[in-house]
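Here's the structure we're looking at; comments come further down.
This view holds just a subset of the chains, kept in their places.
Residue numbering begins at 1 within each chain, and the chains themselves are lettered A and B in the order written.
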Amino acid sequence: MEPEQVAEQQSLPLGFVRGEPVFEQPEDLYIPPEALELMLDLFSGPMDLLLYLIRKQKMDILDLPILKVTEQYMVYVEMMRELKLELAADYLLMAAMLAEIKSRMLLPKIAADDDEEDDPRAELVRRLKEYEIVRAGAGQLDQQPQEERDFFVANAATDARELAGQAPAEVGVDELAAALLKVMQLVDVQAHHQVQRETLSTRERMSRIMEALQVQQRVEFATLFSPEEGRSGVVVSFLAILELNKEGLIALVQADGFSQIYVTRSTDTTYNNGNNEAEELLA
Amino acid sequence: MISDKQLKQLVEAAIFAGEDATTIDQLLGGVLANFRLNRPRIRQVLDELKEDYRERGIELVEVASGYRFQTRPELGPALVQMWPDRAPRYSAALLETLALIAWRQPVTRGEIEAVRGVSVSTQIMKTLQERGWVKIVGHKEVPGRPALYATTKAFLDYFSLQSVADLPALAVPRPELEETFELLSAEPLDTRERDAEEESEQ
């Protein structure tokens, strides 16, 4: 429709091979599998691919070059099938439609009076035009200023809500438990309702240790254990420290072989402005 | 009576404190309910506020669902560094689905799939609904009663649009749309959907 739309479509690479964009289909029609996989990411579906192939012929959708386009489309689909790529089903459906239109085009015309109505391409052309609008709309949406990408909403805190006595919403523990169950199955199937209680205790303890490190830059290893919690409490603390260390959230430091071990926040040196630590300790 | 200064402060504070954009009606019915004020007067205050913030890091803008303050667009790149994990990225498939719903609403999932030529993942529909951009406005009376999807004001707000017609590609008029709207307005909005939307905005 619009000329700039055509230009954009033309510059779309078929894929990338070892970092190099592939714009033209190689002569022998061989496309390396990695390029094809990337290409599948590039196209949002068979309509998108089809539109690209038509643009590549520098043709108007209205004069859909069905024979050429079908030929090329089949090459892609054949390769997808060989590589057993997912999504092929939607692409195969389109392939079947193209093949049908092609065969109807090859048949001798029976009554050559109303060409508009009889053109086997008419339905596909209508769909392509419609899809083209959607594609352009999506492109325009992407260009629109987006919240948290291009701008942020500015809010101010207020005590008025409390004054209003607006009771916060109530929720029961069973609802929360159901939500947990739902979330758990998204992540770890094995775990579902029998997530080890130890794991949860450990995660919770990890938070408390991080919190302690918010107040103090470093704490003595021993202070993170409370004997009154008994053996299991000590184990939980120990596991929490190991896990935090593994996730790179804390560091364990020791001046020499036999001195006290300290737990510290793992610090990022890129932005430290010297006297942070002193200020934080005072705070 | 209320002084000009007090009025401006109240309007300003109310817009900043609101969770979403604030309409003139909300101002008149809420924070200004005790004063006899008319809409032109509020518009004037809003214009003054716009002017006050002209040189600041934030600006007062009018979006589909009312007035809100937001950060100046040219500061976006620096602000994104502050919260890199808040910066969203949306796939072509999601944006196409969203554009299609905006353009052809109310539309069923099957109709979306017919145009895009590819099956629409449930994850995309879920994301669009959780973000509050799309909601179910009814069901099509055909076998299976598929849900009819439409875009919301929250969608327009997010993309800084006043209306879908602000997207030139989609602004093409479709005569058959009129009919659909007439059919739809005969049917009451499913109130559960509306409640669900309010909740998710909390």
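One rule holds in what follows: contacts are C-beta pairs under 8 Å (C-beta built on N, C-alpha and C of every residue); 3 or more make two chains touch, one makes a residue touch a chain.
Because the structure is a prediction, the values reported are computed rather than measured.
*Asks:* Please count each kind of protein chain across the complete complex and record the totals against the labels shown.
*Replies:* The total chain composition of this structure file is A x1, B x2.
Following the convention adopted for this analysis, only the chains that are shown with their structure count from here on.
*Asks:* Just curious, how far off is chain B from chain A if you go by their C-alpha centres, in Å?
*Replies:* That pair's centroid distance is 23 Å.
*Asks:* Chain A touches which residues of chain B in the complex?
*Replies:* 13, 16-17, 19, 58, 68-73, 76, 79-80, 83, 86-88, 90-93, 95-96, 98-100, 102-103, 114-119, 157-161, 167-170, 172, 202
*Asks:* Quick one: which bits of chain A touch chain B in the complex? Just the residue numbers, please.
*Replies:* Per the stated touch rule, the residues are 44-48, 50, 87, 90, 93-94, 127, 130-131, 133-142, 144-158, 160-161, 169.
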